[in-house]
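Every protein chain but one is kept in place in this view of the complex.
Presenting chain A:
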Amino acid sequence: MTNLLDINNLTIRFNGKRTVHAINDVSLSMKQGETLALLGESGSGKSVTLKALLGLLPPKRTQIEGSIHVNGTDVLSLSGKALRRYRGGEVSMVFQEPALALDPVYTVGHQIAEAVMRHKGISRDDAMSTALDMLDRVRIPSANRRLHNYPHELSGGMRQRVMIALALACRPKLLLADEPTTALDATVQIQILLLLRELQKEFGMGVIFVTHDIGVAVEISERVAVMYAGQIVEEGTTREIIREGRHPYTQGLLAANLHDVARGERLNAIPGAPPALETRPEACSFAPRCPHVLPACRECRPPMVDLSERRRVACLRAQETIAAE
């Protein structure tokens, strides 16, 4: 069976008033039906990766190298009708702010139905009943009435459910979730996470879940890829990452967790700030903030080391630990 997703040496640069090397040599693969959390702080290139996957980056200002294949389709070569069929049909996206991602002047039913009509080529009435079915599936109470509501008439959690219904209406193979719980209340966050997990099982699609919250990543995903400064620094199963994160950045993220911290105790924040990415990183991007830094870290980019099957770390010290073992 072909991989659901294969990203090979993806490099994305934005040219404008300021050049930004947003993604640097990222490779990533996913099997069918897998759930992957893309973990990293803001500006680490998580959202850019998702947008590249949907071909949503502004073509004039963006320079993309490398390749992205979804189910064997070369995404970067798609255009016109093929691209429209792929977007929403093969891969779809749940946005961070459902309040902004839904058109305020159309009913939610209409917004779901129009996507279904485009992809399935069915009549408006049929599309509306699909929309109703989807609202039911995302557990919206009295879906029949909500179908004819406008986004502003719904609560934040309800809107995100609509967004999920919209994203899943055309049965995509891959769902991209861009921090879908960040804009929501804590209690609603859990509900949405649980819902996404259930729907993932029900529909069997792959999910890329972008988050900066390690707790959310643990809750939802089987695998985790940690991103820093436009690169993947560590990848493995969720258990491996949590139990024995090898990269100092991953360890920093784990240590910065609020759990089991006593009152009055200083939080273990990672010192410093991420680099500006105005030039292509030639050394380890994390070196300036790394507690275990070696002189060699500042001279070349650490190569990706395969620790075991689908377990990778990009760190010079990670190699040392293997040697020590």
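Heads up, the rule we're going with is that contacts are C-beta pairs under 8 Å (C-beta built on N, C-alpha and C of every residue); 3 or more make two chains touch, one makes a residue touch a chain; residues count from 1.
In this text, contacts and distances are computed from a predicted model.
Not every chain of the complex appears here, and the one that does not is recorded in UniProt as "Peptide/nickel transport system permease protein", selected from "TldD/PmbA family protein", "NADH-quinone oxidoreductase subunit K", "Cell division protein FtsX" or "Peptide/nickel transport system permease protein".
Note that of A:71, A:92, A:200 or A:221, the residue touching the chain absent from this view is A:92. Among A:39, A:101 or A:207, the one in contact with the hidden chain is A:101. Of the candidate positions A:124, A:152 or A:201, contact with the hidden chain is made by A:152.
When you scan A:31, A:69, A:118 or A:289 for touch with the missing chain, the hit is A:118. Checked against the hidden chain, the listed residues A:37, A:52, A:166 or A:270 yield one contact partner: A:166.
Residue-level contact of chain A with the missing chain is found at 54, 56, 84-89, 92-93, 95, 97, 100-107, 114-115, 118-119, 150, 152-153, 166-167, 170.
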